[in-house]
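Missing here is one protein chain; the remaining ones are kept as they sit in the complex.
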Amino acid sequence: MNQHFPALIIIVPLLAAFFIFAISWINRKLCFPIAVLALAISFLSAIALLGMVLKNGPVEYRMGGWPPPWGISYYVDYLSALVLVVVCTVALINLIACRQSVSREFADKIGPFFTLYVLFVTGLIGMVITGDAFNLYVLLEIASLTGYALIGMGKGDAALFGLNYIFMGTVGASFYLLGIGYLYLITGSLNIADIASILPGIYGSKVVLVAFIFCITGLFLKMAFFPLHGWLPNAYTNAPSAAISLIAPLTTKVMIYVMIRIVLYLFTPSFSFEALHVASVFVWLSAVAIVMGSLLALGQKSLKRMLAYIIVAEVGYMAGGLWLGNTESITGAILHLVNDAAMTLCVFLAAGTLMFKIKPSLTGELQLDDLAGSFTKMPYTMAAFIMGALSIIGVPPFCGFFSKWYLLSGAVTAGHYEFLAALLFSSLVNVVLFFRIIEIGYYEKPDHRADAGHLIARMDEAPLEMLIPLLLVAAGLLAMGFYTDDIVTHVIRFAIPAGIV
Amino acid sequence: MKVVGLIIILLCGGLLAYATTDFPNWGDPTSPAAMHVSAYYIENAVTDTSVPNIVTAILADYRGYDTMFETAVIFSAAIACFLLLRIFTPKSSQSRLYRHIATGITLRIEPGGKLPEKSDTFERIDSSWVPHDLIIKTACRLFIPFIQIFGLYVIAHGHHSPGGGFQGGVILGASILLFAVSNDLRSTISRMGEKLTAFLCSAGVFVYAGTGTLCMLLGANFLDYGALASLLGVDPVLARSHGILMVEIGVGMTVMAVMVSLYYILSSDGKLNEGL
Partner (left out) sequence: MHDLILTIISKYNYWIYIVLLMIGLYAMMVKKNLVKKIIGMNILQTAIILFYISIGAKKDGTLPILLHTHHTGHHLVRAADYINPLPHVLMLTAIVVSVATLGVALALAIKVYHQHGTLDEDEIHARIRK
């Protein structure tokens, strides 16, 4: 059984998804338990895989028994094992927390919703764990398709913005496929390790350069890197709460993981950083992304839209951390990937809980003013939200501080002071954003007007089923802050390949 | 916007054209793409899997893992359309149209009214009903069994001729769509209902993933069909051929059910009461 964990982690959710759809026609109440069971098994397999990798080094699993590059092989190294644990944990916690809002929003389509949920998680797990470039494309498309459908189910103009997301996401995935095609043309192989061994002989070829550009552009489109971020705020604001608290923490982070995998492991650092000289350009672009994301977040009146723009800024952190190119900045990028998934989950779960309890105003979006008086009526939810906010700002001992510290020191080492300035600016803006929420929630009395369609908000604390996972995640932010040193020295240090200074 | 679009595509097109100067020549048998991995496939497919159609051997055995996820992609497309568009309206709240066969007068029965489903003087019609389609109905009824046999042939002969699960599944699905187009949607749904279609969707992918899990339970890696040798009583090479057939059948089932289900939902606007 030990050696089959890499297969189990993805087969169990896949089989469960098909089973959930079939069983939803017979008995709807079974859908949720089966989904929880499947994601719990994945979670345990992810932990077991991390343990195996920590003890014995990277694990390889051959699908169909064929050795690579003739068959598809899974390659679990330190980086993948860490991101796998993150993905499985976020998916499981979110599933438990969102049961009530799902039964309220999708009463008769609960079976297809959970099927798509589990398929989305399967796609993400497969993307992280695979060692084959074309397999990555197929799993990318699974995750994308299910994401499009989950987002398109929202209220208001979710269908239009979901369609816009489809267009930009398909162009991104097609560019990635084109890049892989160029690499296949010039190397003849599809396996990541195999391509990386063949490429050093042909670095000067124009084909490799264009393949690099198209792969990276496609990934930028999918991770909402400024200026290709236009789809993200609209799509994320209108989506249903249960779906968005799964998609928002995970999609962009896994795309960053794919970019790290391609830049550091496929095109090795000797190509990405030394043969090409685009790294500085990308660092500048990341700095602009951070500044623009923060500025645009300032002008928003809707809570979810503000959080969506904060995600755009966070993507800038991680992309800049990778392209700065030294050990501290890449450590910061990987650590921020882990931390940001947790922080985003925390704030989006809190926003979903607030939306579940407070009936929002006419536009259907939860405005910041709707939060008046929430500190007294929903103290635990707001406490968790504030812990997430402090972590995003970067206050010790929360985990956000440590990843920002690594990014800052990496920027100083590389001499990119514009990135340093952008990081500090963004932290200041985050302080303004979240203290505004604290002020509205703590000092203003709850609004009992009954005019212009603004429904009377009767707030009381959220149900325990939604509250306990939220508090668990908030506590996790603290715990990850304390264990940062362990994570860095035991896992992340080995995830950085040899060519980085 | 047009100017920005033009600039972007000139840039992209120029970049791609710039790269073509370094491409290997078209049709060169010594290019890297033709030498490295593909040469192994062509030379060893029959000795490894005893399947002469090399494309099927790669699709279902060497890279069978990709194909399983491809089937999952088409399954999730069906689920997505179901989630997005399906509207459950109770039968009693729909109005129905009836036509008096002798005189041709059409009656509309509002919800709550009573008229029996089957009667000699009245026939139930759709809002898009047209007369005089005896030739189409009869011709299609004659065609459909042959199309289905051909679809089954394509699935089963994927080993020796171009074909396989996807192609055969689409042909099978097309035969049912032909019936739906020539007759009306309601009679198609009465023959192949929504629950049966949903069950076939899941069952097909389950067969694929289940074959892989069976191989895992018998001790080998996931989707390693050689492990089925002990179960089927043949040598490992022939077991691979049989494993490929099993997964192709699963794929065919899913693709057929997905085609039918997508047609049902898209043509009836999610309500599944009357269609094109």
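Lettered A and B in written order, each chain numbered from 1.
One rule holds in what follows: a residue touches a chain if its C-beta (ideal position, glycine included) is under 8 Å from a C-beta of that chain, and two chains touch if they have at least 3 such contacts.
Since the structure is predicted, the reported quantities are computational estimates derived from the model, not experimental observations.
Visitor: Which residue, A:18, A:148, A:348 or A:419, contacts the hidden chain when the whole complex is considered?
Guide: Candidates A:18, A:148, A:348 or A:419; residue touching the omitted chain: A:148.
Visitor: Looking at the full complex, which residue from B:38, B:148, B:182 or B:273 touches the chain that isn't shown here?
Guide: Of these options, the touching residue for the absent chain is B:38.
Visitor: Among the options A:110, A:143, A:177 or A:279, which residue touches the chain absent from this view?
Guide: Residue touching the chain left out of view: A:177.
Visitor: Could I get the residues of subunit B that touch the absent chain, sorted low to high?
Guide: Interface residues of subunit B facing the absent chain: 1-2, 4-6, 8-9, 12-13, 16-17, 20-21, 23, 25-29, 33-35, 37-39, 41-43, 45-46, 52-55, 58-59, 63, 66-67, 70, 73-74, 76-78, 80-81, 84-85, 160-162, 166, 262, 265-266, 269.
Visitor: Considering the entire assembly, which residues of subunit A contact the chain that has been omitted?
Guide: Residue positions of subunit A that touch the missing chain: 134, 138, 141, 145, 148-149, 152, 157, 159-160, 162-163, 166-167, 170-171, 174, 177-178, 181, 184-185, 190.
Going forward, only the chains that are shown with their structure count from here on.
Visitor: Using mean C-alpha positions as chain centres, tell me how far subunit A is from subunit B in Å, no decimals.
Guide: So the centroids are 32 Å from each other.
Visitor: What residues on subunit B touch subunit A, complex-wise?
Guide: 15-16, 18-19, 21-24, 31-38, 40-41, 61-66, 68-70, 72-73, 75-77, 79-80, 82-84, 86, 88, 195, 198-199, 201-203, 205-206, 209-210, 212-213, 216, 220-226
Visitor: Quick check: in the complex, which residue numbers of subunit A touch subunit B?
Guide: 4, 7, 11, 14-15, 17-19, 21-22, 25, 61-66, 69-72, 108-109, 112-113, 115-116, 119, 122, 126, 134-135, 138-139, 141-142, 145-146, 148-149, 152-153, 159, 182, 184-190, 198, 205-207, 209-211, 213
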